[in-house]
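One protein chain omitted, others in place.
So, chain A:
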């Protein structure tokens, strides 16, 4: 087991380094520097600025010191646009918000999706099954950027129940719409995967044996069917996590929640490369870490995998 985890880490670390180097090179090759303005800066000023931010160094030195900053001090450097703020401060401001509604959405999507899918499979070809399939197909064509405006129309403009935007940690009514917008389409995907894998498991030999020896129906499902049926869902969790982080960009824009998605888009529009790279690397690191955890859980549940 430990060897397996180490092996996965041995892949994860080069991946992250590659991501850093790749985005650094992209930034370096982009036309126009961070100090390109409409009014040309005097050459001496530009040289001083470049010296201050270390941009006059050779490329490999810049990359090395950037990576060293991240690894040794967890420091993503200064923002290129907001002179008085560092990338760390900008990320630290938005990250707790994203983590809160993202985490809640993730749990909602998994729990609701698995329940819906499992119930649909157990009640195969009944009205409940058709309802569940209908819901999950409908929800798949409503991605977060479509859900968000619809939710605002219904709950804020027509019913007036929920605030249309903003964020407060203390007031969960601000959480509801971001969570629904973010989780719906992934819940639908999870429900679909769960339903088809559960159907397959329920038709398999070991379930027939369990039924034949007279186990009550609920025990068959809880003890014997649920665990193997969850495997495809677990392998979908990695991509779902990435997609949710990406979706947080929409949530931040639409509901003005002020998470890191907002910081990312703002920096994209401002050409604040330092912040963009910081967010990209952070998200990449999270993704890699999460995939690692998923792999370990998978290996732990699936009896076919041996380290």
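Keep this in mind: a contact is a pair of C-beta atoms (placed from the backbone, for glycine too) under 8 Å apart; a residue touches a chain by one contact, two chains touch by 3 or more; residues count from 1.
The rule is simple: contacts and distances are computed from a predicted model.
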Just go with whichever of "Oligopeptide transport system permease protein OppC", "Acetolactate synthase small subunit", "Spore cortex-lytic enzyme" or "FAD-binding protein" UniProt uses as the name of the absent chain. "Oligopeptide transport system permease protein OppC"
Would you indicate which residue among A:70, A:90 or A:276 is in contact with the undisplayed chain? A:276
Residue by residue, what part of chain A touches the chain that was omitted? 11-12, 14-15, 18-19, 22-23, 26-27, 29-31, 137, 140-143, 145-146, 148-149, 152-153, 157, 185, 189, 192-193, 196-197, 199-200, 232, 235-236, 239, 242, 245-246, 249-250, 253-254, 264-265, 268-269, 271, 273, 276-277, 279-280, 283-284, 287-288, 291
